[in-house]
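In this view, the complex is presented without one of its protein chains, the others remaining in place.
The first chain written gets the first letter, and so on, giving A, B and C; residue counts start at 1 in each chain.
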Amino acid sequence: MSSTPILEARQSQIHHKGRDPFEMTCDKHSLAGSVSQRACVFCGSRVVLYPIADALHLIHGPIGCAAYTWDIRGALSSGPELHRMSFSTDLRETDVIFGGEKKLAAALGELIDVYQPRAAFVYSTCIVGIIGDDVAAVCRKVGEAKGIPVLPVHSEGFKGTKKDGYKAACDALFKLVGTGATEDIGPVSINILGEFNIAGEAWLIKKYYERMGVQVVSIMTGDGRVDQLARSHGATLNVVQCSGALTFLAEMMKETYGIPYIRASYFGIDDMAKALYDVAEQFGDHPDVMVRSREIVRSEVDAIMPEINRLKADLSGKRAAIYVGGAFKAFSLIKALRYLGMNVVLVGSQTGNQSDYATLRDMCEDGTIILDDANPLELSRYIIEKKVDLFIGGVKERPIAYKMGIGFCDHNHERKIPLAGFAGMLAFAREVHTSATSPVWQFAPARRFQGPEHCRSGVAGGLLCCSPCDGVIPGALALEL
Amino acid sequence: MSSTPILEARQSQIHHKGRDPFEMTCDKHSLAGSVSQRACVFCGSRVVLYPIADALHLIHGPIGCAAYTWDIRGALSSGPELHRMSFSTDLRETDVIFGGEKKLAAALGELIDVYQPRAAFVYSTCIVGIIGDDVAAVCRKVGEAKGIPVLPVHSEGFKGTKKDGYKAACDALFKLVGTGATEDIGPVSINILGEFNIAGEAWLIKKYYERMGVQVVSIMTGDGRVDQLARSHGATLNVVQCSGALTFLAEMMKETYGIPYIRASYFGIDDMAKALYDVAEQFGDHPDVMVRSREIVRSEVDAIMPEINRLKADLSGKRAAIYVGGAFKAFSLIKALRYLGMNVVLVGSQTGNQSDYATLRDMCEDGTIILDDANPLELSRYIIEKKVDLFIGGVKERPIAYKMGIGFCDHNHERKIPLAGFAGMLAFAREVHTSATSPVWQFAPARRFQGPEHCRSGVAGGLLCCSPCDGVIPGALALEL
Amino acid sequence: MKSVHQKENFTATQNACNLCAPLGAAFAFKGIANAMPLLHGSQGCSTYIRRYMISHFKEPLDIACSNFGEETAIFGGGANLKLAIDNIRKQYHPELIGVATTCLSETIGDDVPMFIKAYRDACRDDALPALVHVSTPSYQGTHMQGFHGAVRALISTLAESTGACGSPSINLFPGMMSPADLRCLKTIMTDFDLDCTLVPDYSDTLNGPLWTEYQQIPEGGTPVSALRRMGDATISIECGLVLAGEKETAGTWLKEHFDVPLHRIGLPIGIRQSDRFFELLSTISGRPVPKIYTGQRGRLLDAMVDGHKHLNGVRAALFGEEDLVAGLAAFCAEVGIIPVLCATGGGNGRFAQAVRCVVPEACHDRMQIMEDVDFVTIEKTLEKIGVDLLIGHSKGYTMSRRLKRPLIRVGFPVHDRVDGSRLLHLGYRGAQQLFDRIANTVIEKKQEKSTVGYTYM
Partner (left out) sequence: MKSVHQKENFTATQNACNLCAPLGAAFAFKGIANAMPLLHGSQGCSTYIRRYMISHFKEPLDIACSNFGEETAIFGGGANLKLAIDNIRKQYHPELIGVATTCLSETIGDDVPMFIKAYRDACRDDALPALVHVSTPSYQGTHMQGFHGAVRALISTLAESTGACGSPSINLFPGMMSPADLRCLKTIMTDFDLDCTLVPDYSDTLNGPLWTEYQQIPEGGTPVSALRRMGDATISIECGLVLAGEKETAGTWLKEHFDVPLHRIGLPIGIRQSDRFFELLSTISGRPVPKIYTGQRGRLLDAMVDGHKHLNGVRAALFGEEDLVAGLAAFCAEVGIIPVLCATGGGNGRFAQAVRCVVPEACHDRMQIMEDVDFVTIEKTLEKIGVDLLIGHSKGYTMSRRLKRPLIRVGFPVHDRVDGSRLLHLGYRGAQQLFDRIANTVIEKKQEKSTVGYTYM
């Protein structure tokens, strides 16, 4: 079993930097029978809209889709927490036979009456179109009756990839944009897009911008509110994070409302600083914004550097693998890990496009493996081949790393620690350090063969792996057998 | 093993009511080699003085005596909790050889400095006299230096029985009495003696007396305070609970201060009411006191009777055994159990005297076993012989009952539920009910032979013992083998 | 006793107390040696289910998917299924592929048995893995139907009878219990010296050691060869009071086709249900119950007596899979805990009867039994009737938090503790652990709330 077979049809989605010519295939539907780490269209829509906390999220379909997405993300709200509930029309056999429209209308009506949301999203799952439900019509009717926006989300699982789900979500969001008042919005104002407030990260980011003197009109969709979304067209600039999840919306707002957008990432010191400077630059006629942004960066970086440096001492030279949803996050992580002295030897994403992978290739050292839409067998093969010390990924990657005795850091939407912003960089370093320096790896059979290197002392935190005496008893009578 | 042998020397301390002529031996030192449920002189002193919460209790001796009595009693305090600490001079071999006086003085001094107690009690344990320490002299010297009463308690374990420990404690207490101011004490005033405020019982009792218009000067020694004790000689009457633990003090106060005393018990409805009426009678020149006492009894009894009656329905006819420290408590328990419809078939105490046992004999039905200073073998033999359903005793009796599949109610000083007062009677009934109606007895091999009687339904609480269907599956395919 | 159906009150399901059938099927297939589950439908189904199960088992959990695209929904999933099987074979070299349908493939009307037959026919490869199909549209039944359905499909597809007659051998269908439970059952069988085929057996595949080399399919599981021999067994035992009412199960199939006698019992949870299990094994094996188990039973009873006052009269709410809840209700009644609410997301109509059958009648009027119910309804009910503690899986935590009542985690999923795989529910040791956990929790809460903080009981 030592050499895991790679499917021929997958070869073009795997690149060995420095070995192969660069011809990366991506944006492909996952291969049948390969165990993709991707989810579906529905997942894409659900990810984007999930953090809107005062909206009703009703999943129209059999129970599974709702059950598996109940309160599984760390997107925090400062107020209502309706998004943490799981609502489903829970279609049964008779509904499949006779159609689910009546049930949908009834469910929507009663839920709106009970929870009084500011809007409702209705997610179509796989079979909804097939059984012929006119979801849009039901939404319209109930929306009119209840006096709130009821928005269909066309997220049938099989109709494309996760990215199509992003798009469906953006379509729904766009219907809310432009419906609110914008009088009190000043010229130095932005919307934050693609920041989901995992573990309160959006709050950190927002505070930086506000300290710069920039008004944050809306965070789409972190700690999201329907009213904020409705007036988001009043902002001067859209700042888009995440590899494209919200880019669709930014494009539509640019087209319709003439709002320009820039991209940003809040992970790592460099990218976080850049995210502030880039926004400040957009408001060049307010030079004080740039001055304040520099002050913020300086003071925040000063605050975290002493500990970062202590942690770095233990992490320097360790090898890391990255497999995340969006390629844009991978860029930031490569930089952040290098900042900690670590070498990235594998990097991949579920949803990168051609230009993303070209960027990755340019960023990486020779010998790095670059992967699109990988599966457990590929990941396990390459983390062993590359003698990885630390894997950065999501829940589905975690057991792969652990089985092979490799440290892990969850950088997915289930994380409970804010990893964005300057404070987040410190949290990230700590998290990486905690895993990489744990003494448990000394017991991992797959790591034994790597020699004692992985077993180095943890000076700043963690324990030494190897016990100095290892149980020989000082002062005991001579042992005999 | 069915018939446990009874030691000849123990025969005279066991009485079969209605079978033997009544000639009960008691007040005897426990027999060597019999596993007495009694403790020692030190225990007697410790029990009495323990609840004085603002005094330092320093145990002079090796560590055991202090370790085993650390915070093991439910005597509550409304303020300081110094009594819940365990202080010891922790004598070592060198101290035994060279004497412990210096260590005692040092320990006392530093503890008084740290904890600022209102007084200190120094308990002598077995070896203190033997190694020749002059504890009284050390106490005097430290007391003078620190300006607080430092009182030696002559509680060497082997110098008598638990009762001698009570006496030693009373001697120490008596030195405090009479040292405080009594100006604000009115004529309708009492001290409560022998009520240790287990689980807050003294607070219940005190409230009754205060509602009657009686001033409670001091509770000796429940939620005890040195200052209260010091002015207790200003009270008009002493009310003494417990079989004699505090009677020694009451006698001394009668002799020295001319304060009369009456005995009381607060367990069970009858005795509790009597305890109020008896005090009221003592203040015959204040007839309103009696009027109020009658009101209290009426309203309190009305409040608990509906539930008591419901519980009684399940308990009626069950057989109970009582083995407690003091005989006076046994009197009350017999009455309380009869109130719940139960028959007492065994009763005994650690410290009863001739007249106590005569009273017990008079209270009991023919066939009842009466025991003085019993041991596990005797207790186990008779609870089986008498087919007991419920045993009332202390921690050391508990496993005897449980091994034989018999319910149990802890009526010792470790209890965490107030069993005194009217509310306590309800708690007692509930506690007895919870144990007696538990379904676990259906599994006890020793009870199987008693037939289904013990397995009756618990209507008011608890579950039926026997499952109606017992696992035969309705609607299942026929079972085959 | 009130038996309430939530659907009478509300149309929408709010915070479901059940999962969908394909999860149960994948769960069962994971318990077969060198097997690969394949969900015939959208990519999301397998990914969500993998994620959900990983959070519980903390193990690699490869579940393949035929990965429908838009064209697939139009032209049918035949080509995708073929491609998926091909790719799985190339990468994983399984001995068995368990194909479970989803709502999508069922709704478009894919004829999976035909697809499989065509694949088999077209394939001249001797090393063709066993192909087992189970129909699990997620709009029908819960994950438990998926689980039991997959078990039946395994048997109906593979079991044969050679007519060979050896020493007594047992087919044991334990239901969806923890790896620790399965290990416990296997040890019991060994101690009775009984030859046993446990289906499914994911005690190693979903709870294994660290690896030296990566394993495409984790070691362990019921061997396919053992599945094939199941028609020869002396007896089949199916566990579950609710399952016992099911007309078509693996056990009934073996009975009908190979005349293997079927014995149906409750899950061996608590004293009496475990007693029945051990008595049964004793009868089958002709041996007395081994000393180790009488010892466990003796100490368990002793512990139950020692701690009876902590639990008698405690009001508990039980929720989760029907058979697990019924088993726990039996255990609760034995220690005096009143199961004031027994709730399940399943809804086959036999749940109330099963619970009633193991709880003394005197208790019935203090119980509510709810089928096909969700967590919002459960929580509302508990707010009304009052409860001391909750016994169920991790999805009850939010409710436990709001109600300020402790949750004893049992069953699946356990997403917020580390020991989901190691929780033992069955046999005397399982009952002992349940007892200790519940009693200690009750004591802990009392101790914390107490202003005194007693250091002894």
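Definition applied: contacts are C-beta pairs under 8 Å (C-beta built on N, C-alpha and C of every residue); 3 or more make two chains touch, one makes a residue touch a chain.
The model shown is predicted, which means the values in this text are computed figures rather than measured ones.
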{"item": "Visible contact partners (per top-of-document touch definition) of the missing chain", "value": "A, B, C"}
{"item": "Omitted-chain contact residue, chosen from B:Ile130, B:Ala145, B:Ala181 or B:Ala303", "value": "B:Ile130"}
{"item": "Candidate in contact with the missing chain, chosen from B:Leu7, B:Ala181 or B:Ala303", "value": "B:Leu7"}
{"item": "Residue of C:Asn207, C:Ser236 or C:Thr377 touching the missing chain in the full complex", "value": "C:Asn207"}
{"item": "For subunit B, the residues touching the chain missing from this view", "value": "1-2, 4-5, 7, 9, 29-43, 58, 61-72, 84-93, 95-96, 103, 106-107, 110-111, 125-127, 130-131, 157-160, 376-377, 380-381, 384, 395-396, 398-400, 402-405, 443-446"}
{"item": "Hidden partner interface residues of subunit A, rising order", "value": "71-72, 74, 76, 399, 402-403, 405, 414, 416, 431, 434-435, 437-441, 443-444, 457-459, 461-477, 479-481"}
{"item": "Interface with the unshown chain - residue positions in subunit C", "value": "55, 58, 207-210, 295, 297-299, 301-303, 305-307, 310, 394-395, 397-398, 401, 415-419, 422, 432, 435-436, 439-440, 443-444, 447, 453-457"}
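By our rule, only the chains that are shown with their structure count from here on.
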{"item": "Chain-level touch network, classified as line, ring, star, complete or other", "value": "line"}
{"item": "Mean-CA-position distance for subunit C and subunit B (Å)", "value": "52"}
